[in-house]
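The other protein chains are all here in position, but one chain of the complex has been omitted.
So, subunit A:
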Amino acid sequence: MDCYTANWNPLGDSAFYRKYELYSMDWDLKEELRDCLVAAAPYGGPLVSLLRKPWRKEKAASVTAVLEIYSASACLWPWKSGPVVSLGWSAEEELLCVQEDGGVLVYGLHGDFRRHFSMGNEVLQNRVLDARIFHTEFGSGVAILTGAHRFTLSANVSDLKLRRMPEVPGLQGAPTCWTALCQDRVAHILLAVGPDLYLLDQSACSAVTPFGLAPGVSSFLQMAVSFTYRHLALFTDTGYIWMGTASLKEKLCEFNCNIRAPRSRWCSRPRSKERAVVVAWERRLMVGVMRPRASSILGGLFVLDEDSYLVPELDGVRIFSRSTHEFLHEVPVASEEIFKIASMAPGALLLEAQKEYEKESQKADEYLREIQELGQLTQAVQQCIEAAGHEHRPDMQKSLLRAASFGKCFLDRFPPDSFVRMCQDLRVLNAIRDYHIGIPLTYSQYKQLTIQVLLDRLVLRRLYPLAIQICEYLRLPEVQGVSRILAHGPVQQKDVSDEDVARAINQKLGDTPGVSYSDIAARAYGCGRTELAIKLLEYEPRSGEQVPLLLKMKRSKLALSKAIESGDTDLGDVHGVAFVPTGAPWFCKHQELETLKDLYNQDDNHQELGSFHIRASYAAEERIEGRVAALQTAADAFYKAKNEFAAKATEDQMRLLRLQRRLEDELGGRFLDLSLHDTVTTLILGGHNKRAEQLARDFRIPDKRLWWLKLTALADLEDWEELEKFSKSKKSPIGYLPFVEICMKQHNKYEAKKYASRVGPEQKVKALLLVGDVAQAADVAIEHRNEAELSLVLSHCTGATDGATADKIQRARAQAQKK
C-alpha cells in the first residue's frame, strides 16, 4: 500500500491530493505551448491548439496558421480566415473561434465548418481584444471585449442574442483581467481595472469590493471562477490570493504566496467542504486549499517538468503539457479511507481480508471478524465499490471490486445492483479512457454527463462501433441506444451527393430494427437538406411515417401520393389533404354533402351527380315539391350522362309522386313512396278499380304484371266473384296455374278446382296435385306418359288412401318400360 499512496500529497490534516498521468501526449507540437492558443473542452473533451506565431511575424505569407484538434484523432488544416483571438468549446463540443473582426466561426470536431455568426457591427471597427467562452445552463456563451473596451456577450450561441454591456466608467485601457460569471441564470462580467473590481450586468455597472480583502492591493492580475460559478479566486500583483464566493460577499480564505501566477484554476471536489485553487506559474503548480474554520490556507507544491495548460473539470484539474496529460484532484473520501496509511476503516480491513484470503492465510478470518463485530460489513462493501469507481488504474479497480465481492458473500441481503452497475460503468469508463479513444472521464464526471450525452459524444467522434458496443453492453433500449446512434451519424456527412448519402445510409443500416428512416430524414431536414430527407424517406417502409414529414416540408403532392400508396386513406383525412380518388367521397357521403356535390361537378361526373340528387331527394326534402325539384335536377344530370334509362325512370318517379300526392288528397290513405305495383294494389284493395286500370295504362304496366297483381289483390280480398270475372276477361297471359295456387293459399279448394280444369296440359298434373286430386293427376300423368310427372305424383301418394293410385302408376310405368 505504501507505494500506492506515493503520489498522494497531504494538504492539511484531512485531505490528500493526487496527480496521476492520464496519457503521454502524442502531439507533435512544433512550438512551445506558450506560443499557441490552446483550448480544451471540459469533461475530457478534445484539445485544440492554434499556432499563433504567424501573426506575430509580419505577414509572412508563406507560413499559415494551423489549427490543430487533438484527441485520439488529430487533424490539422490550414487556417484561412482572419486572426483568431480566442478559442473555446461549446457544450455540444463545437469549436468556437472568435476572430478579431467579431466573427465567430463554428467548427465540428473533425474540423468541418458548421456555421458562423457575428458578435455585432460595433466590433467590426473596434476589433476584438479578448474573448471568453463560458458554459451556462442554456449552453455555451461567448463574451468579447472590444477595442473600445466595451463588453458584448451572448449567453447561448445556438440561440444567438447579443447583449451589449454598459460602459465601465473611467475605463481607459483594457481591464487587467476579467471573466464571465453566470449567476441565477444571468450572465455577468466581472472585471478588474487595477485595484478596482466592477460587476457588469445587463443594465448597470457597479463597483464591488471583495469582503475582507487585505489592504494594499494595487492590481488584480488573475481571476478564476469555479466550475459551478460558485466560487472565485482573485490573484493580485503582490502574490496575494483571495478566495471567496462569486458574489464577493463572503471570504473563504486568503493567503500570500509571493509568486506571480500566470494561470490559476479552481479545483474542488463536489460535496467536499474544502475548496482549493490551483495556481501554476512557470513550471510549478501550487494547490491552495482553504479550510473552513481557520481562514488560513495551506499550499502544496507540485513540480511540473514543462509548461502546462490547466483545464478545470468538475472534480479536479487536467494539466497538459507538450509531453504529458495529467489529472489532479482531491482524493475522494472512500479511497482515502481505504488507502490511508494504517487506516482502520471497514473498507480498508475488507481489502486486507481479501488479500489475506488469497494468500490462504487465516488472518482473513480475523479481519473479517473484526468488521463483522463492528457490524460494518455493508459499509465496507459499499466503500470498496465506491473507491473502485474513483480509481484510474484497472488493476486497482479490480482488486477493490474483488474485495467488495468477497465481502458480499458474508452478507445476507446486500442489493447487488450497486455492484453490478459499478462494474458496468467501469468497463465503459475504461473503454473510453483508452488511449485511442482519449476521453479521460472520471466517475463523477461520467455520472454528471450521463450515458446519453457520452454516447452522443462518441457519435460526434464517429466512434460508432464503440458506441454501439456500449449500448449493447449496457442493454440500452434500442430506441435510446443503437438506433439513435445509427440514425445520427451519417447525416452529418455533407460533401457527398444526396443520392449517394441516402444509398450509403441505407446500405449501412439495412433493416436494423428500430431504425426509423423518417427520424433520420427529419434530422436531415433539420440540417437543411430537404432533398436528402426526401431520398431518405423513400426507404421508410411505413408510409404513415412519410406523410407528416413530407407535409412539413411542404411537399403535399408527394405526401398525397404516398398516402394513397399506403392504402391508408385515413392518413389523407388526418392531414387534410384533399383526396379525390379514394378517401374523400367516403367521408363526404356521410358528412359533407355539399363538398361531394362540388367534387362531382368539378369532374363532370353527371352519373354520380344524378345519384347524388336522388339521394338528396330522400334525405333532405320533406315537401313533395322539393323532392320533385331534386328529382328533376337528377333527371337532367342523367340526360347529361347519357343515361336515358335512369333519366326516364326518374321522370316516371316524379310523375308517380305527383299522382300519389293527388290520390292521397282525393282518396285519403297513404300512397306516397309506394312502388308503382303497390300503388295499384292499394287502389284495387280499396276498391278503386277504375283508377287502378287508368294507372296501369298510364304507366304502361305490362299485362303479365297486371294479372299477377290483380290475382294477388283479389285473392287477398277473397273477392272470388270478381276473380272469376277477371279470369274470364281474356286469356290469361300467366296461365291458370297461379290461380289454382293462390286459391289454395287462401284454402279455397272449391275455387281452386274451378281453375284447375283450365290449366294448360303441361301444368295440369301440378294443378291437380295442388288441389289434392291425386287420382286424376295420376290419370293425366299416365296419359302424358311422362316419367317425371309420374314420379311427382307418386311422391304425393301418401299412406293407404292413395294406395290404389300408386299401384296404378307402378303398373303404367311397367307397361311403359315394356314398350
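We adopt the following convention: contacts are C-beta pairs under 8 Å (C-beta built on N, C-alpha and C of every residue); 3 or more make two chains touch, one makes a residue touch a chain; residues count from 1.
Methods note: contacts and distances are computed from a predicted model.
Name of the non-displayed chain as stated in its UniProt record, restricted to "Exosome complex component RRP41", "Beta-adaptin-like protein", "VPS33B late endosome and lysosome associated" or "Signal peptidase complex catalytic subunit SEC11": "VPS33B late endosome and lysosome associated". Checked against the hidden chain, the listed residues A:324, A:448 or A:611 yield one contact partner: A:611.
Contact with the chain that does not appear here is found for just one residue of A:673, A:698 or A:787, A:673.
Touching the missing chain, out of A:226, A:444 or A:650, is residue A:650. Touching the chain that is not shown, out of A:23, A:211 or A:699: A:699 (per the contact rule at the top). Subunit A meets the missing chain through residues 511, 513, 541-542, 566-570, 573-574, 581-583, 585-587, 589-591, 607, 611, 614-615, 618-619, 645-646, 649-650, 652-653, 656, 673-678, 699, 701-702, 704-705, 708-709, 712, 734, 766.
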